[in-house]
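With one protein chain removed, the remaining protein chains of the complex are shown where they sit.
Up next, chain A:
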Amino acid sequence: MTLNAAITGVGMSDIGRKTNRPAMIHLAEAARRALECAGLTRADIDGISTYPGKADNSPGMSPLGTGEVRNALGLKTRWHSAVPDGPSQMAPIQVAAMAVATGQARHILCFRALTESSSQTATQRASIPGAGRARLGGWYSYLVPAKAMSASNWAGWMAQRYFHEFGMTREHLGLVATGQRAFAQQNPSAVMRTPLTMDDYLGARMISSPLGLFDCDVPIDGACVVIVSAADAAKDCAQAPLTIAAMGAALGSQETWDQRPDLTTMGAHDSAADMWARTDLKPADVDVLGLYDGFSIFVPFWLEAMGFCGHGEAKDFIADGNIGPGGRFPVNTGGGQLSGGRLHGFGLLHEVCTQLWGQAGGRQIDGAKVGACGMGGGFIAGSMLLRRD
């Protein structure tokens, strides 16, 4: 089964740390580049989709909503959506795919814009849920007030348990971080491009054990746009359409980070299993992977969730050189969020598409035809397979 939806264009703004450029300027730049990529004009855009929508509870985390983007860019849309809940940062792409497949729009501008880096001050961290509020509700009110304030704490729990059960070490995660840095050195838009050695990695300060500085992604300012088009409309675009071969969005456990019965798995396992159940493609068919790396530990989790290796086998899979430059299953070839900067998964999808179009320059994977993308960590997850026909 193939969905009647394709990705036809991607665009990323000039991203950076403390750019002090307004989010809308980043977004407009990304949108212009995505339209050029697709060979479309703004008059072709009739839908707009984002995650999570405008949110003021975490500074810089989601400064733009659909309405102000529609106003600012002068878009004439007949469909729009912002998805605060749902299958992770991938939700706006998946929802857009369903909208074009059901005839509600032809070309949908999906966006993520962040000014996390500029918004981060000594007293306000963008990454702390509910920062600035007097009293917290919801699932994180059982974590943040207990001083488990950061996702790095929550990911640290998962890593610690995984290390305990499967004998993974910091060196294995170091291979993820250094491998992605090596890719980033071939990517002019990555924010971290200086060489990163294993000694650098192991010597960096601890953030939340066993996760250190280079296990955490980099807050940035920037925007990324992905254009999702109906399959018939995609044929007229400048690039070969990247068909969405299958998606998965399952969440099989509670919405919180500490109660999943087995914390050596995450929502990724649920969503990826559903994705594979909806396609004839197999992991062996995949040429390039974009796997959510808010923290390095998510990469082995996603590898196992997507079936590239068995449960508990990721450390050997990584140590055998599968995922870095020259590997059979290269992961996050643009440097990922660990070295490229945190665009909340959109950057990973941008890179997969760039690879499938053969436009990745010195880091290009020869003949890449099938890409897998997984976004989210902990309980949230969305999975997608893209195929260049």
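Please note the rule applied: a residue touches a chain if its C-beta (ideal position, glycine included) is under 8 Å from a C-beta of that chain, and two chains touch if they have at least 3 such contacts; residues count from 1.
Throughout what follows, contacts and distances are computed from a predicted model.
Entry comment: the absent subunit's protein name, as recorded by UniProt, is "DNA-binding protein", drawn from "DNA-binding protein", "ABC transporter permease", "Cation/acetate symporter" or "HesA/MoeB/ThiF family protein".
Of the listed positions A:95, A:144 or A:192, the one in contact with the omitted chain in the full complex is A:144.
Within the complete assembly, A:153 is the residue of A:88, A:153, A:189 or A:296 that touches the hidden chain. Checked against the full complex, the one of A:258, A:285 or A:313 touching the unshown chain is A:258.
If you put the hidden chain back, the residue from A:206, A:238 or A:319 that touches it is A:206. Although one chain is hidden here, its contacts on chain A can still be listed: residues 122-123, 125, 128, 130-131, 133-137, 139, 141-150, 152-153, 156-161, 164, 205-211, 256, 258-259, 261, 263.
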